[in-house]
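Before we start, here is the structure in question, set down as structure tokens.
A single protein chain has been omitted; all remaining protein chains appear in their positions.
Just so it is clear, A, B and C label the chains in written order, and each chain counts residues from 1 on its own.
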Amino acid sequence: MNFDFSDEQKMLREQARKFLSGKRTTQSARRILEGTGGYDRELWKDVAEMGWLGTAIPEAYGGLGLGPLELCVIAEEMGRALAPLPFSSTVYLFTEAVLLAATEGQKRKYLPSLARGELIGTFARVERAGAAAPKSIRTSFRSGKLSGRKIAVSDGMDADVGVVLARSGDEPGERGLCLAIADLSGAGVSRRVEDSIDPSRKHAEITFDGAPAEPLGAPGEGWRIAATVLDRAAVLTAFEQIGGADVCLATATEYAKTRYAFARPIGSYQAIKHKLADMYVNNELARSNAYYGAWALHTASAELPLAAAAARVSATQAFDYAAKEMIQIHGGIGFTWEADCHLFYRRSRELALGLGAQRSWKDRVVSELETRNTA
Amino acid sequence: MNFDFSDEQKMLREQARKFLSGKRTTQSARRILEGTGGYDRELWKDVAEMGWLGTAIPEAYGGLGLGPLELCVIAEEMGRALAPLPFSSTVYLFTEAVLLAATEGQKRKYLPSLARGELIGTFARVERAGAAAPKSIRTSFRSGKLSGRKIAVSDGMDADVGVVLARSGDEPGERGLCLAIADLSGAGVSRRVEDSIDPSRKHAEITFDGAPAEPLGAPGEGWRIAATVLDRAAVLTAFEQIGGADVCLATATEYAKTRYAFARPIGSYQAIKHKLADMYVNNELARSNAYYGAWALHTASAELPLAAAAARVSATQAFDYAAKEMIQIHGGIGFTWEADCHLFYRRSRELALGLGAQRSWKDRVVSELETRNTA
Amino acid sequence: MDFEDTPEEAAFREQVRQWIHTNAPTQASGGDVLGERGGGEWFRQQRAWQAKKAEAGYAKITWPKEFGGLGGTPIQQVIFNQEEARGGIGGNTPFAIGLGMCIPTLMAYCGKEILGRYVKPALYGEEIWCQLFSEPAGGSDVAGLRTRAERDGQDWIVNGQKIWTTGAQFSDYGLLLTRTDFNAPKHKGLTMFYLSMKSAGVEVKPIRQASGASGFNEVFFSDVRIPDSQRVGEIGQGWQVALTTLMHERLAVGGGQGGGLDVPQLLALARELELEDGPAIRNASVREKIADWYVRSAGLKYTTYRTMTALSRGQQPGPEASIAKLVVAAKLQELSAFALELEGEAGALKGADAPMHGAFQMGWMAAPGLRIAGGTDEILRNVIAERVLGLPQDVRLDKDVPFNQLPSGR
Partner (left out) sequence: MDFEDTPEEAAFREQVRQWIHTNAPTQASGGDVLGERGGGEWFRQQRAWQAKKAEAGYAKITWPKEFGGLGGTPIQQVIFNQEEARGGIGGNTPFAIGLGMCIPTLMAYCGKEILGRYVKPALYGEEIWCQLFSEPAGGSDVAGLRTRAERDGQDWIVNGQKIWTTGAQFSDYGLLLTRTDFNAPKHKGLTMFYLSMKSAGVEVKPIRQASGASGFNEVFFSDVRIPDSQRVGEIGQGWQVALTTLMHERLAVGGGQGGGLDVPQLLALARELELEDGPAIRNASVREKIADWYVRSAGLKYTTYRTMTALSRGQQPGPEASIAKLVVAAKLQELSAFALELEGEAGALKGADAPMHGAFQMGWMAAPGLRIAGGTDEILRNVIAERVLGLPQDVRLDKDVPFNQLPSGR
């Protein structure tokens, strides 16, 4: 039994943690939240130099040639740091999509610049509120041109390139869907920053009006590839969520030890103590589920869809609870703008929604259990 | 604003409470639970003498000619007392069905004996596990004869007469359903006691094999009448549930004040204290919803379906929580056979299931809200 | 059992309705959805309406006539509030704290001269009061305050800091709880004063909340001089005086919290949105949650009716306000988080970019504050358990020890 990260991977974690904590990333996230810039450009350069953007990119394409486990380790630290970077959009979504479905030519075109941090990517899928079901996709991709409108695109203002889910055929439902890569600063593309609950990560509405784009993967395969990209991103995001949830737990615990009410530390009251115990339990369960997701990524297991859905649901629940109860434990001071609590509260919800709501992922858990005929 | 019971109704409550507490009904419920008898025959006689069985039966038919509000008051006390009587089956179900749908002749035939306690009634609806939807009803009623099998009939072993939901026509769904009154000790009826989670109230499987029966209400109206009977019973049962939940709260509170751990009353620990506060909040919300149900019964309001569903859901949640956490607060001693806690735990679930599961009632709440176009 | 007024109540309601119809401002402007107040124009309207009410005796119906009230009953006050709300006016006024808490405290402890000076201007909305009790180190432990008042001849010199002061930025006067004896046990070294908020050395700074709203303030005191004649109650009796103030806080009955975001809005959203398998309103899980929240909302609504019935019968209100705050705050947080889930990826947007103009996003951002302000969930559960159920207090280490020897973690 070896259900843990290796010593090398743990060293990478230590290194990442030390590096990021030296960068005061929470303050930088706050600056982005309050300002108009989309991400911390200095930090992006540093992260590129560390090679993290190419963690899972093969050496042949300029990456580190490490695996998804190393990326999980870094994701957790990104989550702890609330790093205001287009990391997940670029690495978990765009890069993963290219690795999964691109032609050799496309890989050579995109991967090296992605690894060097010269190219920021994203994934534009959603067109309306509600479930992002195949029938909701109306953006068309015909004769090499994209037309349509995407909303809630993470890091959509800063991305140079985007994978776009679009309709290329007349077939209804998912069989008419494809993916395309578009130059987001090119002709026929206009974008607008959207107001969001977590402005430390900017969202954009992107309108395509006959924008040139190249296909990614075969026509009709768009939904299937997107689902796999989302599964992979769900595991990586789960590690981000756990990183965030762990910071909430540690911060709230520390506060509960040092804040006094009625001449006792508030952490000696069961209402606070049991809340923190529940937080710990949630985080541990989420971590274990995420580890299983990491294993499924690492081994390219057929268990991935179930493992990813379980990891996502578990991590979302853990970060949700930890972020909201961290504020509660801090009391009034925790609900001020100056306290960092709300940065985590906002981020917890942003991560919970970014890859689709829990409801959809829970349904996926049960669908997967059904196919396994568990009983 | 006069949203409370009247002084007379409160006096009736006091009287009922005093009377029932003198009868040591919990001990009697325990005897029934452990034995084979179906109900406390002495107590039944007493209750009949008090006139309670005819509370809502007009004086012309030998009842007290009071209203549903007085019945709510008595129901609450029955719930407090865990009274091991076929009260709800006879009064909330059978009598209400007769009052609602019977011919004048039927009323004269049944109501006086019901009021005197000479006739025990029940309502046989369910035929399978799962939802008791119209399509699940296969018992047939043709040419005055019933054939089919009913399960989970409360007080079904002791009832003299039963209203039976059956299929009289070939029309599918609810339009083919009717009600019939059958003599349960008559020809063509066999019955068998079923094992149940709350044997202080016995359940029966009843098999009809060409048993003679008389129609109650028009053919095709069975489902509609049954739904109204269930709505009315839901309000009355909500009062029973609140009675039970209040006893759980009071018992657990008293225990928490007198039981010491680590040299302090356990009620001084927030884990216990906050559990009891939550119990109190649940009970108060349930009580307020039940009052609204009582008002809807009393005024024959078109709000009854919504009020009944809300009262039932709220009361079920309150009693569920109170009964299970009463055991938890008592610790080990609360989980012994000798402690009364499990009588309430069992009864809470029996009442929660007897008129159909919460899920169905919640769905009803939303359906009713939809028809009101609330927004 | 009915929802009707008694004949007396009906007559009063009719009288009030007539009066409001005749006197109400033509265009009423409320605060915004989640309790923030508007600007100068809003203030002018509030003051004008308040003066009219005071003139007619309706500004504080339960006060005796000598103080400008009607000598009426609590249920009459409720009826007036209902009729005001029906007219789209009233609600969250800038005078609520002064009239609800500060002035009643003065009435209990001060002489005629002081009352003659302060009651009427407050009643007419000419002078606004705030309550200066909470401190950074205190939180739920209000009596743990450290703002120091030292005697200097006929004056007191005050130094320290208050926090979470509603309305301090536009208040004329404040009711100020200070510590005058650091060697006495915690509850015995406190003394109450009132002071002008324009006094030298008083500085008000708005607190920006996590949601971006600024409903509260910090107030700093640097060598602020208060004459002993502005002391309220005896020296060292400040806690008893404060309890009078806080008792009046409990008398608020009924709703309005949660920014009006509740089941009807969620139903509307669920009708609008499509999920994988059809309209959200048809989804069994969505329906179950709507029903759960509906029965809690309905339970609160009918609890308010029960309270009003008790008032109508001349009884005291119970712990309904604590129940309502506890339930409403948790419901707002759960319900709005769920609405965001229904909206899917677009749930992360807000304002005009989100469905229903971001109402649920605003609710979700406001909810953590609602779970804390005016008594945390935990304190409210303590209150219910101890005051209603009679459960014993937690172990208190801070009762008989000199304040300056208490452990404080700093």
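Keep this in mind: contacts are C-beta pairs under 8 Å (C-beta built on N, C-alpha and C of every residue); 3 or more make two chains touch, one makes a residue touch a chain.
Because the structure is a prediction, the values reported are computed rather than measured.
Enquirer: If I'm reading the header right, one chain is hidden. Which shown chains does it touch across the whole complex?
Expert: A, B, C
Enquirer: For the chain that's not shown, point to the residue among B:Met11, B:Ala60 or B:Ile197 touching it.
Expert: B:Ile197
Enquirer: Can you work out which residue in C:Val16, C:Cys110, C:Val286 or C:Leu389 touches the chain that's missing from view?
Expert: Considering all chains, including the one not shown, the answer is C:Val286.
Enquirer: For the full complex, which residue in B:Glu205, B:Glu221, B:Glu303 or B:Glu370 touches the chain that was left out?
Expert: Residue touching the absent chain, from the options given: B:Glu205.
Enquirer: Give me the chain B residues in contact with the hidden chain, please.
Expert: Residue positions of chain B that touch the missing chain: 125-126, 128-133, 136, 151-152, 194-198, 203, 205, 258-265, 269, 271-272, 320, 324, 327-328, 331-339, 341-342, 345, 349-350, 352-360, 363.
Enquirer: Using the touch rule from the top, list residues of chain C that touch the missing partner.
Expert: 277, 283-288, 394-395, 397
Enquirer: Touching the hidden chain in the full complex, which residues of chain A are there? Just list them.
Expert: Touching the chain left out of view, chain A contributes residues 1-6, 69, 249, 253, 256-257, 264-265, 267-270, 272-274, 276-278, 280-281, 284-286, 288-289, 291-292, 294-295, 298-299, 309-310, 313-314, 317, 359, 361-363, 365-366, 369-370, 374-375.
Everything that follows uses one rule, which is that only the chains that are shown with their structure count from here on.
Enquirer: Going by the average position of its CA atoms, which chain sits the greatest distance from chain B?
Expert: A
Enquirer: For chain B and chain C, let me know how many angstrom lie between their CA-based centres, rounded off.
Expert: Comparing mean C-alpha positions, chain C is 42 Å from chain B.
Enquirer: Express in whole angstrom the distance between the two chain centres, defined as the mean CA positions of chain A and chain B.
Expert: 51
Enquirer: Chain A: which residues touch two or more other chains?
Expert: Residues 269, 271 of chain A each touch two or more of the other chains.
Enquirer: In chain C, what residues contact two or more other chains?
Expert: Expected reply: 378, 381, 394.
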